[in-house]
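Of the protein chains in this complex, all but one are displayed in their positions.
Chain nomenclature is as follows: A, B and C, assigned in order of appearance, with residue numbering initiated at 1 for each chain independently.
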Amino acid sequence: MNNRARQQLILPLLLLIPTLLLSACGSSESNVDSGNRTGTLHWGNGAEPQSLDPHISVGVPGNTIVSALMEGLILKDSKTLAPKPGVAESWTISDDGRVYTFNLRKNARWSNGDPHNANDYVWSWWRALQPALGNLYAYMYFSIENAQEYYEGTVTDFDQVGVKALDDYTLQVTLTNPTPYFLQLLDHSSLYSVHRGTVEKFGAADERGTRWTYEGNNVSNGAFKLADWKINRRITVERNQYYWNSDQVQLNKIVFYPTENVVSEERMFRAGQLHRTNLVPADKIPVYLEANDSSLHIAPYLGTYFYRINTRVPHLQDKTVRRALAMTIDRETISKSILKAGQIPAYAMTPPGTMGYYPESDLRFDPEAARQLLADAGYPNGEGFPTTEILYNTSDDHRKIAIAIQQMWNKHLNIDIKLLNQEWKVYLDMASAGNYQISRAGWIGDYVDPNSFLDMFLCNGGNNRTGWCNPEYDRLISEVAPTVKSHAERLAVFGQAEQILMDELPVIPIYIYTSVNLVNKSVNNYADNILNQPSFTEMSLQPEQSKIDGGEQ
Amino acid sequence: MLRFAFYRLLQAIPVLLIVISLTFFLVHSAPGGPFSADKAVPPEVIKALEAQYNLDQPLWQQYVSYLGDIVQGDFGPSFKYPGRNVSELIAAGLPATAELAFYAMLVALVIGVSAGVAAAMRPNTAQDYIPMSAAMIGICMPSFLLGPLLVLIFGIHLEWLPVSGWGDMPGDKILPAITLGTGYAAYIARLSRGGMLEVLSQDYIRTARAKGLSEPLVIAKHALRGGLIPVVAFLGPAFAGLLGGSFVVETIFQIPGLGRFYVQAAFNRDYTMILGTTVFFATLIIVFNLLSDMLAIWLNPKLRQQAQGKS
Amino acid sequence: MALLEVEGLKVYFHTRNGVVKAVDDVSFSVDCGETLAIVGESGSGKSVTCYSLLDLLPKPPARIEGGTALFDGEDLLTCDSTRMRHFRGNDIAVIFQDPMTSLNPFISIGEQLIEPLIYHPDPARKQSRETARKRAIELLDEVGIIDPKSRVDCYPHEFSGGMRQRVMIAMALINEPRLLICDEPTTALDVTIQAQILTLIKKLQETRDVAVIFISHDLGVVAGIADKVLVMCEGTIREAGDTDTIFYHSQNDYTQKLLAAIPEGAKQLPNRAQPDNVLVEVTNLKTHFTDYNKPSNQDNVIRAVDGVSLSIQRGEISGLVGESGSGKSTLGRSILQLAPTTAGQVTFDGTSLTGLNAKQLVPWRRKMQMIFQDPYASLNPRMTVYQTLAEPLLYHGLANRKTIDQQVRQLMDDVGLVHSQLRKYPHEFSGGQRQRIAIGRAIATKPELIIADEPVSALDVTIQAQVLDLILDLVERHNLTMLFISHDLSVVRYISDRVMVMNRGVIIEQGDTEALWADPQQAYTKQLLKAIPLADPRMERVRLADAQADV
Partner (left out) sequence: MTAIEEQGTSLWRDAWIKLCKNYLALLGLAIILLLCLVSLLTPWIAPYGYEEQNLLLGATPPSAAHWLGTDIFGRDMLTRIMYGGRVSLTVGFIATAVALVIGVLWGAIAGFVGGRVDAVMMRIVDIMYALPFMIFIVLLMVVFGRNILLLFLAIGAVEWLTMARIVRGQVMNLRKQEFVEAAYSLGLSQWTIIRRHIIPNTLGPVIVYTTLTIPSVMLLEAFLSFLGLGIQPPQSSWGLLINYGVETMEEYPWLLIFPGVTLSLTLFALNFLGDGLRDALDPRTSKDQ
């Protein structure tokens, strides 16, 4: 009896292993091949999105998926990022630049077939400004008249906020000041509209965690609709036949994968499991470059990597010290030897070319001069300079850069630098509490305008964190720039402000980001832009191409 | 047997309570809150969010109400994923992790036991040294090294198996299972070798041989049972380890498992999620330890009858 | 031609430290219906001889260097493993020494019994599970297992030692072997059980006409059942002949030594008891344990000691006799406060020990020591003799660093060990030497009372005699009082002044040794005394025949 029972147990166990192995050899068609056949795009998306509610979603992974599901009043050109018609088929701007009137498409529809009109926007924007909702991007609305006041509770009547539906298909928006980048904001997910009926079906309008965004519930107005959401596994969107421009959409389906592990992601790409990767490990970039592999996409990215200096720390209060530090970072070498993806050495905060803006800066790599500066500040040959700590959060790139800079400062200035690696939340805590000496930081522009980079360092700016405060800088950014008439004048004001910033150096810019992606050659119309924003409506899949150069990198 | 299980589960209650309490105060005193982000979060938002999740109450009050919820089986909402319940997230992550753990255990048992038995049958020969040296490497081969290595060989170069995924493509469960199972296979090999060596020196094995049974039968029928008792006792802790240790493998192979949720929750300070998964893991560990103890008892007729209360 | 003819058998063990000639040129033969006894001390090669016939020795290190073993004309030593399986368990069956360890604890005895049948190498003789089971039940009945139908599904631990040995015998017989090898089948058993098993083997052999090889270290045991006796020592045959010749006309020194070692007769030394000087007084002592085998709602108390009153006088050697499970060991431990007592009083030298805690007991522990049954288990394997002996001396402050060496050496002298062995570990000694170490440790603290729990039952008969003499000598020299616990009545008679008979937790009879031997009052005592095997073939045959008739 015992023996028989055991045999009954062992047999299936022994059979299981070969079954597992055999099942491996069943099908050899890769995701990319099958995707090309069926029009399914397999997209490495970096991480599991926190939410697909456009008013709650933060972070690139969520926004990318939301941008496939939803569409704003305005779209951006996939290459130049110039505004182009979205839900609004046309718009007019008043002469003083404060009143925008949008004419909405009559054929815009929600994915459940409901008509999509101007009232949806008024209601959605009201919703987005409810503090209880916890919308982190509420400030995107603050250029609209009374929006900030309403959000902060000083104005309680939403009718006073500058948003009005003139009729079902006309939406009028009034701004406090002329805001050249306002149209861009309309393409940001926090200004998308949501389907009122659906939202209210699953809870109060301002309730944060309702189930309206889940598969089966979600109603969207974009080119795709949510088909499947398997947490931490994949999110699938499929063509929305009610989308006004559905005929032009070529993809049938997009599958988004939460690819947290960069190294794994690259291997998935190589094995044909992904059409596109979210990132590429730095050490893999030269391999693709050498092979002259066109699947490697490198493009400038609207973001700056910099070090914050805590100006409250005694020995870092002196701007000559800060300048000496800034001048002994060999940015070229860091970019070439460590980052390897053509990152542009940064000598100012704002990436050059942002809306035609080119910051001027006299910062350069000059160890000789830096030593002199340090001596001037009272530390000849680094003597007496206290041990200084660089804070960074756990990440390969941050670590590598910190190690290189530590060595550069040590070598050129003969000062003692310690590295302090902290886990993300601890790092955030320390950075925002000013509990650091020098801290690694990065900033990605919310919209393409120098303001997005420069308003960070206002005295009371939540993201300033350096303790640096300059009244003249504040005046230029928050008073002069919004009111000047012409674009050129505005840029000049920003230039002035940035010079102050680069003279005082509460931050040391290091490099301008590049976006690095691997994109399978079968993907057509994959356009690189400085926001690394994909345009799923334009992409298509060409099976033949992947066949030709598939496999080898 | 049931009485034994009941008694043990009763003992588990204070253990769980202490685990919950310790974890609760640990996570709440860890630096960095659940809502801090790279971009400064406006104080109004923080306030609204904290009110929504009752974080504005005194800590002890939160603790009491959390305990109340737990008793009712409610793990609360996740902070990181608005609208998702912790139970929902656990339910989403558990199947993959459980399946992975099961396959890994299978790999570990099949490889480990056969290697251990083979080694024990001819101690101090090549048949002993080779699998045991391999086991030494296996024990110390970290999965963050073994995983990528296997992927490179079988996924990229030989193109036999998918490099990642879980249930998306045929065969994509093989590499993760092997990666996770190897360390345990090695440990089980050592345990079963030791156990078998001990049993093979017992008098009753000689009796079995003297009865004219063939050698394979002697091993399979008479030696394995006793020889594998150390392995059985190890199964409980091993399963706990597999569940807890699956994080690395889940990350390497992009498996949507609980381990990833757990670690992400820890990094995100998703308090309820950390607590929920901790309680869940703790319960699993207790249950698996109990099961493995019960199995060990069941395998031994004497203990079995004691537990059954039969004289 | 005999059934089995062994000629010039040589078995050597090839160890790292050279070759050990375990069996060196041994020849013998056994015929159907004949019983050959192979007698010798441990290490004499008697078991190796028999195991080598069935290829049961671990190879390496063992290697058969020469000889033939013709079974029915076929050489067992050269046949391959498949052929060997035809002999093992079928034509030749083995009953092993220790029934406790020789049965697989994980498998029901029914399953173990039928294995030789259902896995029979000869397809023609292979049987189905059902018929095999029927046969197993029949055999269990035959070997005297009561209610075999339900017992057949029980596991070994549910049987007592004697019952297990019966199961072993049934297992050996299940394929109707023609040769039965019994390797010390009664050594681990109580005396009454031993008698039963011997009777059983004798009976089976007569009814089935099988050849039997009976291995024992004790000549006394084989006296009644052997037709021929082979005396072995250090791998060689010292003497061979028919039983009566060996017992009555042996010319060989070694055989005579073996015969002399069998404890016989009364204590030779005078009784040194000091009347009216009571050292230990036990009143109504009870030691109960909870039996976790039984559910708590039933009567789950094991009454190991259930109301014992006794007194031991200073200088006296009291024997405590009983079979296993009678509670005699527990009583010994309870007196020493090593087992928790449930009720009653133990008074030592006028002081009640029962109320004292561990700390308060320390000074008393010095005065009462214990010698355990298994000298190997009772010595810490990682301590040298020196450390073992020095520990109590130093711990109780009976020696200091200057005198310790001297005192340890004195102890070694006392127990008859040479000084050169001071740095050795327990495993490097023989059983008898280990027991000497244990005795040395017990007398180290100069105790007044020693409780010896079966101190010689794990020893060969010759060693047993030496250790008994040592104990007597030490008692004499150190003025010891001793409680000597044993299941072996001959030994108890040989050493004790007074005897107590214990059964089921109570002392049923006590009195001066010789008086009790001459005129036992209780039926149980009578039964015990009757079961003692006699080292005289003629008398023993008569005793066995009587016993057989009783059954």
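In the analysis below, contacts are C-beta pairs under 8 Å (C-beta built on N, C-alpha and C of every residue); 3 or more make two chains touch, one makes a residue touch a chain.
What you see is a predicted model; the values in this text were computed from it and never measured.
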Inset, instruction - Please provide the labels of all shown chains that the missing chain touches. - result: A, B, C
Legend entry - Residue of B:85, B:179 or B:278 touching the missing chain in the full complex: B:278
Legend entry - Of C:278, C:338, C:472 or C:506, the residue in touch with the unshown chain: C:338
Legend entry - Of C:6, C:280, C:321 or C:379, the residue in touch with the unshown chain: C:379
Inset, instruction - Could you tell which one of A:132, A:313 or A:338 touches the chain left off the display? - result: A:338
Inset, instruction - With the full complex in mind, choose from C:151, C:366, C:493 or C:543 the residue touching the hidden chain. - result: C:366
Inset, instruction - Could I get the residues of chain B that touch the absent chain, sorted low to high? - result: 11, 14-15, 18-19, 22-23, 26-27, 29-31, 133, 136-137, 139-140, 142, 144-145, 148-149, 152, 237, 240, 262-263, 266-267, 274, 277-278, 281-282, 285-286, 289
Inset, instruction - Mind listing the chain C residues that contact the chain we can't see here? - result: 15-17, 333, 336, 338, 358, 361-366, 368-370, 372-374, 377-384, 386-387, 390-392, 394-396, 400-401, 404, 423, 425-428, 438, 441, 445
Legend entry - Interface with the unshown chain - residue positions in chain A: 263, 281, 283-284, 286-287, 330, 333-334, 337-338, 394, 396, 399-400, 402-404, 406-407, 410, 418-423, 426
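The rule we apply is simple: only the chains that are shown with their structure count from here on.
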Legend entry - Inter-chain centre distance, chain A versus chain B - centres from mean C-alpha coordinates, in Å: 37
Legend entry - Averaged-CA centre spacing for the pair chain C and chain A, given as whole angstrom: 84
Legend entry - Geometric centre distance via CA averages, chain C-chain B, whole Å: 48
Legend entry - Two or more partner chains touched - positions in chain C: 107-108
Inset, instruction - Scan chain B for residues touching two or more other chains and write them down. - result: 221
Inset, instruction - Can you check the complex and tell me which residues of chain C touch chain B? - result: 54, 56, 81, 85-90, 93-94, 96, 98, 101-108, 115-116, 119-121, 155, 157-158, 168, 171, 175, 291-295
Legend entry - Interfacial residue positions of chain A with respect to chain B in the complex: 3, 13-14, 16-17, 20-21, 23-28, 31, 48, 50-51, 53, 56, 58, 131-136, 138-139, 151-152, 208-211, 213-214, 230-234, 257-261, 263-264, 267-268, 270-271, 273, 423-426, 428-430, 432, 442, 461-463, 465
Inset, instruction - Flag every residue of chain B that touches chain C in the complex, lowest number first. - result: 202-204, 206-215, 217, 221-222, 225-226, 299-302, 305-306, 309-311
